[in-house]
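First, the structure itself, so that you have it in front of you.
Of the protein chains in this complex, one is absent; all others appear in place.
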Amino acid sequence: MTTASFVLTTFCQSRPGIVAALSTAIFEMGCNIDDLQQFDDHETDQFFARIAFAAVDGDITKEAVLARLQPDMERFGMTWKLRDADARRRVLLLASKFDHCLADLLYRWRIGELPMEVVGVVSNHPRTTYPNLSFRDTEFRHLPVTRDTKAEQEAQLLKIIEDEKIDLVVLARYMQILSDDLSRKLLGRCINIHHSFLPGFKGAKPYHQAYVRGVKLIGATAHYVTSDLDEGPIIEQDIERISHRDRPEELVRKGRDIERRVLARAVRSHLEDRVLLNGMRTIVFPD
Amino acid sequence: MTTASFVLTTFCQSRPGIVAALSTAIFEMGCNIDDLQQFDDHETDQFFARIAFAAVDGDITKEAVLARLQPDMERFGMTWKLRDADARRRVLLLASKFDHCLADLLYRWRIGELPMEVVGVVSNHPRTTYPNLSFRDTEFRHLPVTRDTKAEQEAQLLKIIEDEKIDLVVLARYMQILSDDLSRKLLGRCINIHHSFLPGFKGAKPYHQAYVRGVKLIGATAHYVTSDLDEGPIIEQDIERISHRDRPEELVRKGRDIERRVLARAVRSHLEDRVLLNGMRTIVFPD
Amino acid sequence: MTTASFVLTTFCQSRPGIVAALSTAIFEMGCNIDDLQQFDDHETDQFFARIAFAAVDGDITKEAVLARLQPDMERFGMTWKLRDADARRRVLLLASKFDHCLADLLYRWRIGELPMEVVGVVSNHPRTTYPNLSFRDTEFRHLPVTRDTKAEQEAQLLKIIEDEKIDLVVLARYMQILSDDLSRKLLGRCINIHHSFLPGFKGAKPYHQAYVRGVKLIGATAHYVTSDLDEGPIIEQDIERISHRDRPEELVRKGRDIERRVLARAVRSHLEDRVLLNGMRTIVFPD
Partner (left out) sequence: MTTASFVLTTFCQSRPGIVAALSTAIFEMGCNIDDLQQFDDHETDQFFARIAFAAVDGDITKEAVLARLQPDMERFGMTWKLRDADARRRVLLLASKFDHCLADLLYRWRIGELPMEVVGVVSNHPRTTYPNLSFRDTEFRHLPVTRDTKAEQEAQLLKIIEDEKIDLVVLARYMQILSDDLSRKLLGRCINIHHSFLPGFKGAKPYHQAYVRGVKLIGATAHYVTSDLDEGPIIEQDIERISHRDRPEELVRKGRDIERRVLARAVRSHLEDRVLLNGMRTIVFPD
């Protein structure tokens, strides 16, 4: 019998006694807190927490935990998620022509570095676009899209997400803009990598814009997708130093390295329930 | 009447119920937890926490808080410190010939960036060594030292530390090695900046060693002083990229920038009670 | 007799034979090249170079060097500057209320880290604004400015620049916008520090904008002043990682550290003739 371990993420209006109530409940159900991180947003007066805890001497079911926490949760008006810490999230990867982020996430998954199950890969380009990638037993689906078929293609996409019980959709350089409707449906469970240091260079060809502007740093941003293109809550960012020697194509090359590490970090944070939405911002509890 | 706010740092053998007990006690004495960070070292099975909390509706004395927490603290066998969050630490700065760290800390203190009171500056060099620095109303003491007078000089130093009720001694490029005895007496309240990326280049002239070795990065390390020279618990480190163009004197120059920012960050973390000793390592709760 | 050493910076339409002509001329006048860095902008087909060279066996006057280089320079249609490598640039520092950049540059100058002569400090605030700073023998001038007196104040400023033969004006968090006219007159010899990662957050309160947007990195940009506010050619940029815990005032604090190191690096690059203008971009030859 394996010890049951859980991750609780929650937020509510801040008031005294929340940590006392939750930690007492966790103690009384025979669990030990492995990690508790909290954040009080003094501007909005909201309380946010991530609590990882595990049964000490035996087993406890998720249902039992839920039943025990329920009254306190309701009393404080909490929004919350409870996850079995060992349950692996079901992930769908979306890609287009460039496959560096896709290849990177697949590799990290294969060697067991990311706690997820890649349930499928969807591309608007055919399988032959990726001669260097082996998908093995992961299903590859080609869902071509044109302006006329966008609604239909998104319906197919949504059906896959629902049928496969997808927890997280990762836009791994998927170069299609999701409709407002789909963005809304996936709020908080769809991560995009924007190949630029937001909000520096919006629009097309950010690396070329960076070149023309003569910046000395380029960056990338991973964020949750919202209907406001490239403006969703930021999860992770990073940069790399460049010089006058770097032509746009070299910025693109250097950008690939930033993109894949920023996206991988953001996906990891999400998979470990470290990211909480706080309006248009995020709280990312450090690992 | 200002609201009373406190920072509790504590550690003990890990066991279930600690967070529940502490947070319940804090709640019951009419306080709200602003920030709770914990860490369980699974290797040594030790629990560490930093809890910032404040009285909600009124005032509460430090004595009242102590009285309320005492039973729980004893029950769990905790080692702990409780500090009034608004109390500024009394700091003594020690320097030698190079004054970049000294100048930097004084500046940050003057503009109110570091929550401390610089009670005095001690140097083994005379006041004229620092023509560019204004100490204003901070007392400057010249305590020269030779091999023969080291014991005596350290006795003077210790007397200052005791008389002035110094909370923290900062070796701001103080180039004298403290005796084992003094190091022991100041354990956990004396921070040194080692002008090298420990434990890469021990001994003299680390920048010259780095040059000879042809490294591409140089760094600095801020650590608590122990009797084992340059080997105390690390609080903060940082690096800067260098190239084949950098001669030793340029490494020294670039090193100055790293040293002063690494030392300032370490001092800040200590002043905010973010650093807990965990054997020869530290826990640094992020700000 | 000290050996004469020079730095030549130049640019022209790219064509074969330029390096051959210049290096041959330098060789034939009895000099050795210590450092030659070139850059060909393949987009605009422009050649840029920085050549540091010194007389080998004896002395050579700047006039003699000029006379020898002149014909080649004219043949290639070069724009160029020749500077005595040991001549220290005359610098004017402009500041407003916040003095962290000012204090930092003064300190670096005092310890001999920056090859410049600070001829004066100008502020739109009175001397009492800077109780922590010692200007010693550097003249401090208070030039207050209002909307109505702006033209007059700038005329005073320009007179100082001309009378004192200022080579470089540094806006060390000088919070006044220079007029188009003055900006044009100072093109390529006036450096500003923009307390934001350009062009991310234009306008007022960039740190507050960064907070609202929830970015995970903040930065600063040093650039040459042009009439297009905050859009001049970028010399240097850097960033620092932040988190959801950082409130706007902490971004301001962290920003100070970035600003002063970015500005100091840009000033150093300029003082060493490492920065060449390439339209709205810069070439910064590494030190």
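Letters A, B and C name the chains as they come in the text, with residue numbers starting at 1 for each one.
By definition in this document, contacts are C-beta pairs under 8 Å (C-beta built on N, C-alpha and C of every residue); 3 or more make two chains touch, one makes a residue touch a chain.
Computed from a predicted model, the values in this text were never measured in an experiment.
Note that the absent chain touches A, B, C when the full complex is taken as a whole.
If you put the hidden chain back, the residue from C:Asn32, C:Ser96, C:Ser227 or C:Ser243 that touches it is C:Asn32. Checked against the full complex, the candidates B:Lys81, B:Arg127 or B:Lys216 give a single residue touching the omitted chain, namely B:Lys216. Within the complete assembly, B:Glu236 is the residue of B:Glu236, B:Asp257 or B:Asp273 that touches the hidden chain. Although one chain is hidden here, its contacts on chain C can still be listed: residues 14-17, 19-20, 23-24, 26-28, 30-40, 56, 286. For chain A, the list of residues touching the undisplayed chain reads 99-100, 103, 107, 110-111, 113, 132, 134, 136, 243, 245, 250, 253, 256-257, 261, 286-287.
Listed by residue number, the positions of chain B touching the unshown chain are 39, 42-43, 197-201, 212-217, 219, 233-239, 243-245, 247, 278, 280-284, 286.
Quick note on the criterion: only the chains that are shown with their structure count from here on.
The greatest centre-to-centre gap from chain C, using C-alpha centroids, is found for A.
Chain pair with the highest count of contacting C-beta pairs: A-C.
Counting every residue number used by either copy at the chain A-chain B contact, over half are found in both chains.
For the pair chain A and chain B, the distance between mean C-alpha positions equals 36 Å. Centre to centre, using the average C-alpha position, chain A and chain C are separated by 42 Å.
For chain A, the set of residues that touch two or more other chains comprises 39, 286.
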